[in-house]
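Every protein chain except one is present and positioned as in the full complex.
A, B, C and D label the chains in the order they appear, each numbered from 1.
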Amino acid sequence: MTTATSKPNILLAARRWRWWEIVLWALALTSPWLLSSHALIINEIAIVALFALSLDIILGYTGIVSLGHAAFFGMGAYSAALFAKLVMPDPLVGLAVGVATATVLGAVCSVTILRGTDLTRLMVTLGVGLILMELANKLDWLTGGADGLQGVVMGPLLGRFEFDLAGQTAAWYSLTVLLILFVLARRFVGSPFGATLKAIHDNRLRAMAIGIPVSQRLAVAYTVAAGAAGAAGALLAQTSGFASLDVFEFHRSADVMLVLVIGGVGWLYGGVAGALVFKLMQDFLSNITPQYWTFWIGLFLVVLVLVGRERLVRPWTWFGSAKKNKTGGAA
Amino acid sequence: MSNPTSNAAATVLSAQGLVMKFGGITATNNVSLDLKQGARHALIGPNGAGKTTLINLLTGVLQPTEGKIILEGQDITNLAPHQRVRRGMVRTFQINQLFDTLSPMETLAMVVSQHQGLGGKWWQALGSNRRVTERCEQLLEQFHLTSVMAQETRVLAYGKRRLLEIAIALACEPRVLLLDEPVAGVPAGEREELLQTVAALPADVSILLIEHDMDLVFSFANRMTVLVNGTLLTEGDPEQIANDPQVKAVYLGHAEGEEAHHG
Amino acid sequence: QDNTFKIGLILPMTGQQATTGRQIEAAAKLYMAQNGDMIGGKKVQLIIKDDTSIPDVTKRLAQELVVNDKVNVLAGMGITPSALATAAIATQSKTPLVVMAAATSSITEASPYVVRTSFTLPQASVALADWAPKNGIKKVVTLVSDYGPGIDAEKYFKERMLFNGGQITESLRVPLRNPDFAPFLQKVRDLKPDALFVFVPSGAGAAVMKQFLERGMDKAGIKLIGTGDVTDDDQLNDMGDGALGVVTSHHYSTAHPSAVNKKFVEAFQKANNNLRPNFMAVGGYDGMRVIYEALKVTKGAGGGDALLAAMKGQIFESPRGPMFIDAQTRDVVQNIYLRKVEKKDGQLYNIEFDVIKDVKDPGKNK
Amino acid sequence: MAELLKVENLSAGYGEAVVLHGVSVSINEGETLALLGRNGTGKTTFMNTLAGATRQHGGTIALGGTTLHKLPQHERAAAGIGWVPQERNIFKSLTVDENLTAVARPARAGRKAAMWTPARVYELFPRLAERKTNLGTQLSGGEQQMLAVGRALVLNPTLLLLDEPCEGLAPIIVQELLRAIRRITREEGLSAIIVEQHPQAILAISDTAAVLDRGTVVHSGTAKGLQEQPALLDKLLGVAR
Partner (left out) sequence: MLTLLFDGIAYGMLLFILAVGLAVTMGLMNFINLAHGAFAMVGGYITVLLMQRLDVPFLLCLPAAFIGAALLGAVLERTLYRPLYHKPHLDQVLFSIGLTFMAVAAVDYFVGSTQQILQLPEWLKGRTELGEGAWMLGMGHYRLFIIAVCAALTIALQYILTKTRFGSRLRASVDDQRVAAGLGINVNVVFLSTFAVGSGLAGLGGALGADVLGMDPTFPLKFMIYFLIVVAVGGTSSITGPLLAALLLGIADVAGKYYIPKLGAFIVYSLMILILVWRPQGLFVRKGGKA
């Protein structure tokens, strides 16, 4: 085998960090200082990005569509908030608690997504999310019900950095958690384990036929994603100092799906890119026209799909070959 | 390649009284079949006779309505498909079942990793293991896939996809291999070679082959079973089968047909 | 800059609560148009933000307004959780928060910087519970939306009814997103109370009323009573004659007979394509007034604390009637009117026929 | 005999990729063309292009009087194309019967031979008759192949495109099918293009033959001629490697 040494690189090359990624993350991590007046929105973007990243693990890599991902987000949020309120205010411990509870919930719920079509999964996950919301509503002695959970006081991060009104600590905290989980997620999907997930995504029947324990893999992926979503929820609760039923709402699940799909599924950066684009655009448009900004967001989505993600960022390809594509091979 | 399948060889895989009903259709009707260790066993029969269904039953894609399946002495009737694979029983599909968004290289690396017990590892990168990559390269060469190893599987020409289909099965290093029309779509010139590769698997690997190309079947098999309408018609060595008038009538057709195939 | 006075108005401008935001925005703009934007030597600037009624967004927007735009006053707040979430920001940054819509009792207790110009549900419900037993309504079933304000309404109505010797046969809570009220109404019908007390957010009021009639409940001798949300002014006219005679209690009606109100309604309708102002609008209008008056007094000096102090205790004649901001609780004290739907000039209105004066939020009595 | 199909200088492919480069082929009425070539040389692409399922970059296709390449895909069936795709592509949510009736169309005027109806397809493949109510996915591989052929026949085409029609069929059915194709072309005046992995099997029933390599025609002539030169055939198909 003459080429023995060069071939494995094909597999490994895709996993290597590129220079622009490093620059990107360096910029991100310094942004709370560089753009200090936007720290709050940076914080929110980081949280949404993390949430979308967690969805990408199941949607992009195993093909499970979920409209109930907010269940785990909400679980993380409420448990982190309750933990801070009732036990201790340290953010990192609270984060761990949020992740842990969401992971457990994910493991429990994973039995519901093992079978069925896209549509069934969509609805089952949605149902789970809504039921949790109803539960949080009914358990008002614990959760504060529809008014939201008040009186959450967060301690300083690492015992030193207080969460400031301008949101710099919050932004930095969320970005760091995002980065750490991103790195982990990247390891995860680039591993043999991740490859088996993609295989399941592409062809479940064959995946079974080569000895992949499909249900178990899906359950693990779903649980891991749930944990990451829990982290995002916990970050939201901690950096905003409260939790409301809204964290379980259907629109959270729907929004995060939008965000992810905008950025593109299955490459982990989709969530980050989507969160950045969607949130900034929403912020920008709703400042200009608080009443009708949804129209322009809608228009953006429509154009994005019609023109295509790749071509949208390359305007010079807009005119040209589109016509000839008429009978292009269907794939 | 005919002789030494002694009757003494142990039975590796045994189907006992399998019945499979789809609604009103009985696709498999009380079929019993023994696959001996090291056998090169062919399963033939008209279209719709229930050959694929039998493989689906053996591999656990379908659950039999009745009957038992014994693999190396153990009842595996209720095991999940992937558990049967772990016990060494691997199949190919009549209609390609591939991983469309992975490249052949990724596909094989994934399969080999899974087979070597690394499938659950999530902290190391796919392809960082030397044993895995070397095995992959070997398979790619063997199946003439090296030139297309980095393309997405879904854009490959049919023939290449077919090769990959078989390569995946072999990557699992099966002890019992079930092949469902493996060379369909492979050009005549490459069929022999492909089947040689399969036949050249270690002598203790047991192989069950479904194939309609009689030249290949007769050059490959040392034992044959004929299935008709879900029922076992006859079993015997290739010579017996070739001359069996019943088999000729329902399956082989006239000698002219043979001619059409071979020229 | 030093010479501007900024009001950060955070409202739900899109989504299911959008009407709240629209009414308040229109009223606030109307107030500014009527009173100019140079007050006490300062130029008043209104910054409107859409929070889509998601509490964490409300909070983030408030934070940004305080930190980046350096607003002097926060205002708006369409729903209770938004107000509660934002209260912390008000406290932390010592910025007065003028709540113009949210109506759960506890909001003013969430921060010493909260001032409310809308109403509280206990206020409205208690007045009705005082009126009902005196008018032959003894047995009542309550039906409320299952969320903060609904539960408030149920609780205070029930308490006061029992206190007044009435009887609550059953308390039903319906999910917020509930397309069909049939099973609940059928249940009520089978219970045969004297009246059904309803609180649902305004959009759903019309549906309840329609299905109430369709089920023939009025004919079965059951009266429909509720807080004013059920016969919300801006939809009342479309509800049709079926609504005639429904009795509600509320702090504002478009038909409130006073000169101040007449002027307000006319100006509002003129500026907004004939849209009727409802109780949301008046909350926004009065909220702006409270801010303006405080600014006049302080002339912008002394920051948030001075402003807050100037807001406390303001007494004035609002389109809704006389009202004042209780200096202790910072909550609104106002008249609650009992109204009946009647036809006037071919249009349906909530016509006030009784009043309970100077109602304090009963939620603060403990 | 009149010329039925004339393909000139055809280039086509998928998306930006061009697979066929300047292919020219012609067929007379009632004749059968055997299309040969190694894997991935563009045989399927050629068939798909005639059926309108690829992206055509250049060249012309004339079928009888019509300029086929200008027609949208769905009108090509009406113009006389009967397509049996390589991967069969049975409609999976239709039953066997619906697969046939959904596309069936009457023969065009002036056709001498009997019309193909679902009933006649069931005569040709009795196996299908037994499976009339099965869904497309509930058929064995061979049954799907039969159905794909039957589905093309009920279009009552003038030109049949058979992309590896014998794949996966039992020998006895293969014999029957090849006999049927020969009968249909000889007696009913249909023309056909057949792609097969067994060159000998189809050369025997074809009139002319063409060999593709890397998207161009590297040989064309009579089927008989090629059949009689096994060495040339092996060379063209690269069997020896």
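The rule we apply is simple: contacts are C-beta pairs under 8 Å (C-beta built on N, C-alpha and C of every residue); 3 or more make two chains touch, one makes a residue touch a chain.
Small disclaimer: the values here were computed from a predicted structure and weren't measured.
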Candidate in contact with the missing chain, chosen from C:Gly15, C:Gly40 or C:Pro112: C:Gly15
Of C:Ile48, C:Ile137, C:Ile222 or C:Met239, the one touching the omitted chain in the full complex: C:Met239
Residue touching the undisplayed chain, where the options are C:Glu214, C:Glu266 or C:Asp358: C:Glu214
Residue among D:Glu98, D:Glu176 or D:Asp234 that touches the chain left out of view: D:Glu98
Residues in chain C touching the chain absent from view: 14-16, 18-19, 22, 146, 172-175, 177-180, 182-184, 186-187, 202-204, 206-207, 210-211, 213-216, 234-235, 238-240, 275
Chain A, residues in touch with the chain not shown (by the definition above): 59, 65, 111-112, 115-120, 122-124, 126-128, 130-131, 134, 250-251, 254, 257-258, 261-262, 265, 291-295, 297-302, 304-306, 330-331
Residues belonging to chain D that touch the chain removed from view: 48, 51-53, 72-78, 81, 83, 85, 89, 91-95, 98-99, 101-103, 105, 133-138, 151-152, 155
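By definition in this document, only the chains that are shown with their structure count from here on.
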Euclidean distance of C-alpha centroids - chain A vs chain D, Å: 49
Chain A and chain C: spacing of chain centres that average the CA atoms, whole Å: 37
For chain B paired with chain C, centre-to-centre distance based on mean C-alpha positions, whole Å: 74
Multi-partner residues of chain B (each touching 2 or more other chains): none
Residues within chain A bordering two or more other chains: none
Chain D partner contacts - residues on chain B that touch it in the complex: 22, 25, 44-53, 94-95, 155, 157-160, 181, 184-191, 212, 214, 250-254, 256-258, 260-263
Chain D residues touching chain B - in the complex, by the definition given at the top: 14, 38-40, 44, 86-87, 127, 131, 134, 138-143, 145-146, 164, 167-176, 178, 197-201, 204, 227, 234, 237-239, 241
Touch list for chain C against partner chain A, complex: 11, 13-14, 18, 21-22, 48-50, 54-56, 59-60, 63-64, 66-68, 80-81, 84-85, 88-89, 92-93, 104, 106, 110, 146-148, 151, 175
